[in-house]
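Missing here: one protein chain of the complex. Every other protein chain is in place.
Chains: A and B, in written order; residue numbering restarts at 1 for each.
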Amino acid sequence: MVASLRPIGGGPAVSRAKPTTWPRRVLVLGLRIGLLVLILSIWEWAGRTFGTPFTFPPFSAVAEAFVQLLGGTELWVSAAITLESFLFGFGLALVVGIGTGLLAARSQVFDRLSAVYLRILMTAPLAPLVPLLIGLFGIGLPSRIALVFLFSVAVIALNTRTGIQRVDADLLQMARSFGAGEVLMFRRVRFPGAVPAIMAGVRLGAGRAVVGMVVAELIIVSVGLGRLINVYRGRFKAAEMFAVVIVILIIGVAILLIVKWLERRLTAWKGERT
Amino acid sequence: MTVGAPLISIDRVQKHYRTQSGAPLHVLDGVSFDVRDNEFLSILGPSGCGKSTLLRILDGLTPYDGGSIAIDGQSVSGPGPDRAVVFQNFALLPWSSVLDNVAFPLEGRGVKSAERKERARAALDRVGLSDFEEHYPRTLSGGMQQRVGLARALVVNPRILLMDEPFGALDALTRTFLQDELLKIWSRDRKTVVFVTHAIDEAVYLSDRVVIMSPRPGQVLEIVDVSIDRERAAEVRDTPEFNELVAHMRHVLRGVVHPEEAGLA
Partner (left out) sequence: MSTLAGPLIWLYRHVPGVLTLIPLLVVWEIVGRLDLLFVLPPLTDVAAAGWELVASGQIAEQAGGTIYSLLVGLGISVVAGLTLGILMARYRIVDEVLGVYVDVLMSAPVSAIVPILVLLFGTGGESIIAAVVLFCFFVITINTYSGVKEVDAQLIEMARSFSMPEHLVMRRVILPGALPLMLTGLRMGIGRSVNGAIFGEMLVSVVGLGGLLITFGSRFQFERLDALIILIVGTAVLLMTFFEWVESRLLAGRFDNIEERQA
């Protein structure tokens, strides 16, 4: 059977310790909340003592700004614009990434040719490309989509390729022994077997796409949440700035949670295997 | 139903692999024997004697380098609808349900979906797993998974059943249970079975004849007729005839196998 190998570009498999008995759970929960409260309190105190409303607002100010922003329309409109770049960029990366990965698994020639470019996209800092993209596409949506795409396409392609290449040889032999043709083998053995690896790549790709989205937002400051941050910075409204940053963080975490959930659903057949 | 004319004839078959140093590694060296129609034949030997390789050659999955193999007069060139394999590690598709797994061989043969399911259900019924249609392999025990593997092999109604140490991955208790199940299922239509194993008592219990093979290079040491009555039950293991046969085979194998090369039951 194929051992579960780590996805390319991913971190280590973390087996988090969890409290089991009820007294323990209460203690842990208490400590967690306590820690949070402590940090927020320090923030509050530091904000009041050291900061000015221009540089370091206390937690209460940020909380207030956050609630207000949620009530208004500007935040939601900007968020929608920001998400556009993610959706199109990541969507494109999925199509091109999975396609490239499948092709690389099929054809050794293509695999060797594409290896360099994928490696560059995986390991190089891509932020330097932003001025180039601006020169090519201007400061609108296309350049942001392009950046999101470039951030995420390589990890999806590499994991797809590896996933297809590493399908259980026993199963392939079994299918061949029952006379399955190439098409059937791909549809019922190779591709389903590769899904866990592909989904791992998709998950990692989503994470990188989010980073790309944020980098694009903050450097190509024309529309969306990036623009909002700049606007508030210009008006010296630090609390609002903080609030928008928190919104971006929430969006990022939410996207990743959704993708992780999707990954779990699609690999439900795997069972408890570490 | 009695055993018929030779169905499979294996004649001086050779198989070797090239090692890194260039010298050939002889896995099979002049193996010859016949398998008769409706016969249950075991190939018995220690690990590494090439018996699994022989099975794969019979199925047409591996090419051979010398000699000839013919099934019903025709030379073996690739997998065919007349043979089906049961694998040691079950080889079930973990992402498909039990029913879909059993129906899998029919997918490549242009059988319509409804008919596939019908035949799969019938095969599952034969192995006693009708209630587990919608289950996924990971929820089944090893013994049940292998029964699914058996049902899958039966669903194509092959003429020859090739079984590659099918109970090797199971514990001793499950193994004995499945041996009886296998005999029960087999006795219905008495397909030709080629059964590979390293367990002597298993070979004797199940077969009409046992081909004993030597370790690398694989050669036929002896072909033993299992003269016990075909209607076998668990008690037969206690009979002197049974134990004599087992002792004889152990003796034959001990002559060529060093104690370290374990793998004997």
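In the analysis below, a residue touches a chain if its C-beta (ideal position, glycine included) is under 8 Å from a C-beta of that chain, and two chains touch if they have at least 3 such contacts.
What you see is a predicted model; the values in this text were computed from it and never measured.
Across the complete structure, the visible chains that the omitted chain touches are A. Although one chain is hidden here, its contacts on chain A can still be listed: residues 5-9, 11-19, 24, 28, 31-32, 35, 55-56, 109, 111-117, 119-120, 122-132, 134-136, 158, 162, 207, 210-211, 213-215, 218-219, 229, 233, 238, 241-242, 245, 248-249, 252-253, 256-257.
Criterion: only the chains that are shown with their structure count from here on.
Chain B has its Cα centroid 49 Å from the Cα centroid of chain A. Against chain B, in their complex, chain A makes its touches with residues 1, 170-171, 173-181, 184, 188-189, 192-193, 195, 269-271. Against chain A, the residues of chain B that register as touching in their complex are 59, 61, 79-81, 84-85, 87, 89, 91, 93-96, 104-105, 107-109, 136, 138-139, 152, 156.
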